[in-house]
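A protein chain is absent from this complex, but the other protein chains hold their places.
To keep things simple, chains are lettered A and B as they appear, and every chain counts its residues starting from 1.
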Amino acid sequence: MNNSDKIKDDNKSYWKSLKAYDNDPEVLKLKQNEFVDGVTDEFKSSQLPDISRRKFLALLSASAALTATACTDYRDKGEIVPYNKRPENVSPGTANFYASTCNGCSQACGIIVKTREGRPIKIDGNTDHPINKGKICAKGQASILNLYDPERLNNPTYNKRKIDWSDADSNIIDALNKSQTDGKQIAIVTGAIVSPTIKKVFDTFTAKYNNTKIYSYDLLNDAIRRDAWFECYGSNDYPSIKWNEPNIILALDSDFLGSEGNYIENMNLFTQKRETLSKLDFNRLYAAEGRMSVTGSLADYRLRIPPDQQYDFVMALTNELLKKGSAISINSQVQAKVQKFSLNKFERTVGKEKLTHLVEDLNANRGKSIIHAGDTLSKDVHIAVNLLNEILGNTQIYDYKKTFKTVLPGSTKGDFKQLIASMNNDGVGVVIHFDSNPVFTLAGDFGYTSALKKVETIVALTESENETSSVAHYTLPINNQLENWGDAYVRGGVYSLQQPVISPVFNTRQKEAVLLTWINGKTNSYSHNIYHNFLMDNFNTEIYPRKKPFSDQKTFWLSALHDGVVTLDENIQPSKEINTSALLNTNESLSNGFVLHLTNSYYLSDGKFANNGWLQELPHPITKVAWDNYAAVSPNTAKEISVENNDLVEVNINGRNLTLPALVQPGMSDKTINIELGYGRKVCGDVGKDVGSNSIKLISKDSSISPFIYSNASIKKSSGTHKLVTTQEHHSLDDTFVKDFHRIRNIIQEGTVNKYKNDSNFLHHEKHEVFSITNEHEYNGMKWAMAIDLNKCTNCSVCISSCNVENNIPVVGKPQVERGREMQWMRIDRYYSGTPDEPIVSNQPMLCQHCDNAPCENVCPVNATNHSPDGLNQMVYNRCVGTRYCSNNCPYKVRRYNFFDYRDEFADAYYENDLTALVNNPEVTVRSRGVMEKCTFCVQRIMEARSNAIRDGRELKGSDVVTACQQACPTNAIVFGNANDPESPVAKLRDLNLAYHVLEELNIKPNVTYIAKLRNTHSEEIA
Amino acid sequence: MKKTVLDYALKIRLPLTLFVVATTFVLTYYISRPERDGIGYTPQQPINFSHKLHAGTMGIDCQYCHINVTKGRYATIPSANICMNCHTLARKDRPEIVKLTQYYEEGKPIPWKRVHKVPDYAYFNHSVHVNKNIDCTSCHGDVKEMEVVGQVRQFTMKACLDCHRQPHENLPYLKQVNIGPENCAVCHR
Partner (left out) sequence: MSENKNLDRKKFLSIVGLGAGIGFLSSLTVVKLFKSKIYNRKNVSVKIHPSAVKRNDKV
């Protein structure tokens, strides 16, 4: 590089200034230095700070971070905000109770709703209600979740776009008026109506718009029974049965203990004759059925008779018993008809011995027995049953004081056919769906949906989006049952009231009030009190004069609301003479091929509870399947069509078909297919959508036997499988390892009444001494214990439902249930014994046994579970680290582990939102991921009772505490109390010689005692 | 083997550093416990309500305002209508009372800053303690002398258990008192 400032570029060289050209030394010196002289004079590297750039940045960021942490006052404990004007009788921390009526089904049981800080958190039965007597079913318990369903409709919509109520009202009033002037029909399609005041609203509506016709349709109804009763006795209202009186009960496909009628009342009365503490006066239950129902599983004798042969069976029975005598006179025509039938037809499938026992028992107990036919059987069977009861003189078992009344008769098939024809001919101007879902529940071959779409104005008044509202123009959201005023008059002498326990949470209205606004014709006539006043006026005109109380109207109204129910004197209609010729119109059954039997689901009703996670997760009482329905077939039938569990099958009836998974059900009659209704909803919230298969598709409007029984069905194996999840393993009954293991290990110990009468100590003959090698702890004060009487347990699962609500049990969903991770603290185990064709079903509710020598307690590495001085096994959630050693050690496997934060995990955090969070019981911790939980014997109730006892200055007694399961059990099979108090019922049950503990030989000393089930068979051994 | 720098770092520096960190942490944790628990925490309230005036000078009983303390788990802060029992007339032109009246008229609840809080996993029950004649001052200190309420005692589990196990020392004014329950489920359910 030469020193010149010239830049060489081949031949050219460049220079910047004249001085540069001259190679001035000054310029050359400047070139050497980067900066001009003097610029960097002040920069002295020795004077630089010691900290490097890197260190400075690190220091800066660290101090910023630390400052950020100091920005909050870590001691801040938030705010505590009292009321501005405290409402009377409302104190934070204390619950308030309201009496009301449940709308879950048409039985209208009385309920008491517990609210905390204004929000309802628990529903229990109303102890003042003479029918359900303080108990309610599993659907009623879990129905509280429907109030907090995040997919409840909040606002009225028109063609799926939000509109105001006033706009909707005015448009619909216009449409109604137009329909009137055009001469077109206005149809109101509703479900079963139980409220006399709603009927009055309908009457007023019809008076204003006189083209209105009301159509009432309920999928699960007692219409067949009423029709039969009308034919026999000329009355539409039929009596209830005093189940606590007969000695012999024959249930023909009648699930009166599990899902039909008011089964809560039925269970309560039935188990009054299954008392073991007092003199043994057991009734005997015969169940003749094709499927395996809850009632069948409890029967002492079970006869497998397919539903399409029930008529032949009843007639044959009538023939046998008529030969031995009759309480009424039978004309020769009827006699001739009866004599054509014989029991010999059933000897092969049922067995001669059972039939002989049945005939002898019925004969010996004339007047003290009852034969009951199920809701799904044909009218002919009902007529025959009515006649047989008359012949046996069983009419004194009918309870006319508590008749099943009709407020609004259901519409007939013909009515609906007319409606649909009218809709197709443009004869209907407005269709109003009054909280009903006929698009889903009506049989497909009515053609309702296609006819409906032709109507100009379709209105759906509904709580949440369903199949009907998806085709409606106006979808108007209505109040949940807990936000509603109402009443019910379904049983003779019992008038119950419904009051709102919370103001409407969203922009919803009472459906009756909506109709009243339309009647009024002015959109601004709506106020939130409009139906309250209407109801109160009706009460004052109808009920007040009947009761003639001493107080004035206002006071009586308030006291009626307080009690929830008003009992009235009814003039008891005496039973008229039966029209025996009604039998002459009945027909023999024709059975060929397979018979399809469609029955109620246990927990979903007609599909309205499909979006209720708690109910979907409640396992089926017999099969323990959750989140699905299936086609149940007997083991022989399954072999015939080479089908195993989970295989898809196609069920065909007259061109209607359904593909769904099969389930092999021991104990079913051969060639019978049983499918439950209410599943397969397509337009539903995320919880219930596409769960199960829609068996309503198989119903036809024209059916020869009954809408629920079809005798020329076919079933064949289809391709593919669909995994059914159960909360209990399926074991083949032929598997020698597990066959009868529940009897070998004495988990289930049973006997018969006769054996017990002969040898009352029969349970304890094989016992051996169990002794401990360590010092046993002494419990001298209170010792909490529970006794479960298996004679009374009917597998209804209300206890599980009640526990779920009380203890904030999360819903986990189908995939998790498949892995065995359902979180219910209580479960009912179902065991089969005997043969696959004639199994004996045993139930056992299983919950944490609170063992004195609990194996879970000594293995917890962090001591999160230990024993209290009053006998409870405690679980401390904040200590638990999730080792799961305790669950490993538990021989009963009653500990549930939170593998996920289930509120977050289930259905994309469906239940993790501000609304559903309100259903939680504030006295019970809401558990997160990683902690173990189990039944606590409702320790929150024990503590509350203790606190009340201290406040009142008295000693805490065992009877002060009622656990959720005990409170819910309709038969009072669960008894809880102080084992150290010899007078308490639980101590008496523990000392009973029928009492045993499960897995006693392990010496873990469980505190839940089971009373062995005694079957009332003729022999001493269980059949 | 030759001694490397890593050897020295591993054998001496690492354990030493760890020990120093651990000790500092543990010491700070326990020494700062009372302060972290809130002893001395005296937040500014939206209305300068003086317990010294009302409970001390005027002699109003604690339970006149904190009404739920014998009935349920929570003692409850009085709602504004209890204050207005007197303050519709009493000193109604004072600035603090004007603030109170404004809250009351507008229907807005008063957002008091919370002073005493037991964590959510412990279910404390006031009525059980008060109904056994334990005085409010045993836990909340001499509120009658406080202009602004502050926390004076520890609300740790240890403090609760100390009193449960030795009630006679901690509550000398009670003639007859039983040992309080020690089992987990009474509080941690």
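Methods note: a contact is a pair of C-beta atoms (placed from the backbone, for glycine too) under 8 Å apart; a residue touches a chain by one contact, two chains touch by 3 or more.
In this text the structure is predicted, and so the values were computed from the model without any measurement.
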Where does the absent chain make contact, in terms of the chains shown?
A
Tell me which residue among A:G118, A:G325, A:G521 or A:G720 touches the hidden chain in the full complex.
A:G118
Of A:T212, A:Q499 or A:T1009, the residue in touch with the unshown chain
A:Q499
Which of these, A:E360, A:E912 or A:E1020, touches the one chain of the complex that we don't see?
A:E912
Which parts of subunit A face the unshown chain closely enough to count as touching?
87, 89-90, 96-99, 112, 115, 117-119, 127-128, 150, 483, 499-503, 505, 529, 532, 558, 561-564, 909, 912-915, 918
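Heads up, the rule we're going with is that only the chains that are shown with their structure count from here on.
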Would you mind pulling out the distance in Å between where the CA atoms of subunit A average out and where those of subunit B do?
43
Where on subunit B is subunit A touching in the complex?
35-36, 38, 41, 43, 67-68, 70-74, 76-82, 103-104, 107-117, 121, 123, 125, 127-128, 131-132, 181, 183-186, 188-189
Across the complex, what residues on subunit A touch subunit B?
74-86, 91-94, 866-870, 872, 874, 876-879, 923-925, 936, 939-940, 943, 946-947, 950-951, 953
